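I'd like to ask you about the structure that follows.
Note that one protein chain is taken out, while the other chains of the complex remain in position.
Our next item is chain A:
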Amino acid sequence: MKVLNFRRVAIVLTLVWLGLFVLVPHVLVVLTSVMSPDPQHLAVWPVTLASWERLFEPVYAEVFWRSLWLSTLTTAICLVLGYPFAYIVAKLPGVWRGVLLFLMIVPFWTNSLIRTYAIKLILGNKGLVNAALLGAGLVDEPLQLLYTPFAVVFGLVYVLLPFMVLPLVSSFDKLDGTLLEAARDLGAAFWARFRLIIVPLTMPGIIAGSLMVFLPAMGMFYVADLLGGAKNLLLGNIIKNQFLVVRDWPFGAAFSVALIVIMAGLLWLYFLANQRINRQGGLDDEGL
């Protein structure tokens, strides 16, 4: 009886919490996105789809594509860096594995804003990178690294890498070593084993990690503000400016909702992919 009550309380509390702090704000954002902008009261009736139509203006399409491109690039780099790292971490004995994961997490105890400022110092004209390049005689004058898309991608990769590595590590953990042994016994070379066994079986980790990097990357306006020179590079910059500078709340809200829809679409794809992968190679795989 007591247990039941506790469970009920826990469920109600969770639902109230989610309802109050997740559902209500999102409903408000969706509502705002179909209201009319008003400099005096931020958003007023009547209902209009004008803000939604504006999303398709060429200027914003350009930001959208640029944002998509920078986020994709960030995700790809995180994957290339994170995949081997996750493999190594997963194969190491317990202690070392803990140490490596710990080392990766430690920097994240420092506020990401402060770390972004530190990147400014590293990439600046008189920063570490340029000082090293000049010292080694590789360049004659400092490279313009800071305030470029390069700096933004650098910052995004740095901030988001752990979100790629952690799901990958858990995927590698689940990878059954006997399958690889069997493949080797049957004469599969490394590339064949990698392509036909390792990649498909770690696919859930690859997809989960990619989503966890890709989605935040589109919105991290402070990285683009500080490292990209405060030009509107990411969707997050546009949203921030609509709310804080231009004060067109309906348009900012429409942008946010659009981002959420993209996110939901990608999560759905993830769900589908996961289902497919679970079927493949499982006992119910008809292809076997």
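The working rule: a residue touches a chain if its C-beta (ideal position, glycine included) is under 8 Å from a C-beta of that chain, and two chains touch if they have at least 3 such contacts; residues count from 1.
One rule holds for everything that comes next: contacts and distances are computed from a predicted model.
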Among "Succinate dehydrogenase / fumarate reductase cytochrome b subunit", "Putrescine-binding periplasmic protein", "Long-chain-fatty-acid--CoA ligase" or "Peptidase", the omitted chain is listed in UniProt as "Putrescine-binding periplasmic protein"
Out of A:Thr14, A:Thr110 or A:Gln144, which is the one that touches the chain we can't see? A:Gln144
Which residue of A:Leu31, A:Leu113 or A:Val199 touches the chain not shown here: A:Leu113
Even though one chain is hidden, which residues of chain A still touch it in the full complex? 39-40, 42, 59-60, 62-63, 112-113, 120-121, 124-127, 142, 144, 146-147, 220-222, 225, 229-232, 237-238, 240-247
